[in-house]
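Every protein chain except one is present and positioned as in the full complex.
Coming up: chain A.
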Amino acid sequence: MDQNNSLPPYAQGLASPQGAMTPGIPIFSPMMPYGTGLTPQPIQNTNSLSLLEEQQRQQQQQAQQQAQQQAQQQQQQQAVAAVQQSTSQQAAPGASGQTPQLFHSQTLTTAPLPGTTPLYPSPVTPMTPITPATPASESSGIVPQLQNIVSTVNLGCKLDLKTIALRARNAEYNPKRFAAVIMRIREPRTTALIFSSGKMVCTGAKSEEQSRLAARKYARVVQKLGFPAKFLDFKIQNMVGSCDVKFPIRLEGLVLTHQQFSSYEPELFPGLIYRMIKPRIVLLIFVSGKVVLTGAKVRAEIYEAFENIYPILKGFRKTT
């Protein structure tokens, strides 16, 4: 990667003797943009590197070389896995058309490959068959759970909100307060905002598939009311995930070392707001160890962001 030669000047004195490095933990290698797993700038930019962090970086660098060898083996395995899973997808009755590039997001119904140990519990399992076991910073073993998905879709025709509100069940419409119909369905439990232009926002789903399914159901409702509804440009706009690192965190230390990315104002909000650059995710980190990740467009971003932040949080674990 081209990152290898470009160390910011002030970090050069702190880099390990082997030279520039990207302390990456390639976890989700199928998705090339994210699979390289560049650790966010924070670790390189810390002005007060603790010995622990420097050790971590050196170990990660060694681990990276090992991981590259493993990655080649994995790619062969993944090719086999992709073929296996695509056949199982055709068997599963999907209510919505498949979006091929998001195939990693669907629930895995196949058994894992023999020889690969699924580290994460199914049904919500990321695509990688195996996580490269790096010596010092082994994967956290914690998977962020998705809590909310916001998606938009264009129904492709102008709508009369008044008739929709009058004839549909579970619809509310208060034009003085908000210019859209708010409709809710029970399965999947979601809420939709339907605008007169024909555009719709669907919120509250817990997975990408559920969001798409729910949006299709809303489109069906609108269609049954007599409008020529289509299903154009379904796009997931935001994904929110949360998890627990199971140890208390020293937020004051974190804001001191990662000043450029963190904002911690106890008067305004009890959590630390960490804006990660790559991937572009906002994390809310609390003293109890709970972490909320938001701003992702794909599931892998949430996972990658959490894997990036986990070693940093471990460094700020409260010792008492």
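Structural remarks
Convention: contacts are C-beta pairs under 8 Å (C-beta built on N, C-alpha and C of every residue); 3 or more make two chains touch, one makes a residue touch a chain; residues count from 1.
By definition in this document, contacts and distances are computed from a predicted model.
Its record in UniProt calls the unshown chain "Transcription initiation factor IIB", which is the match among "argininosuccinate lyase", "Transcription initiation factor IIB", "GATOR2 complex protein WDR24" or "Nuclear pore complex protein Nup85". Checked against the full complex, the one of A:173, A:218, A:231 or A:264 touching the unshown chain is A:264. Hidden from this view is one chain, which touches chain A at 248, 252, 255-256, 259, 263-268, 270, 286-288, 318, 320.
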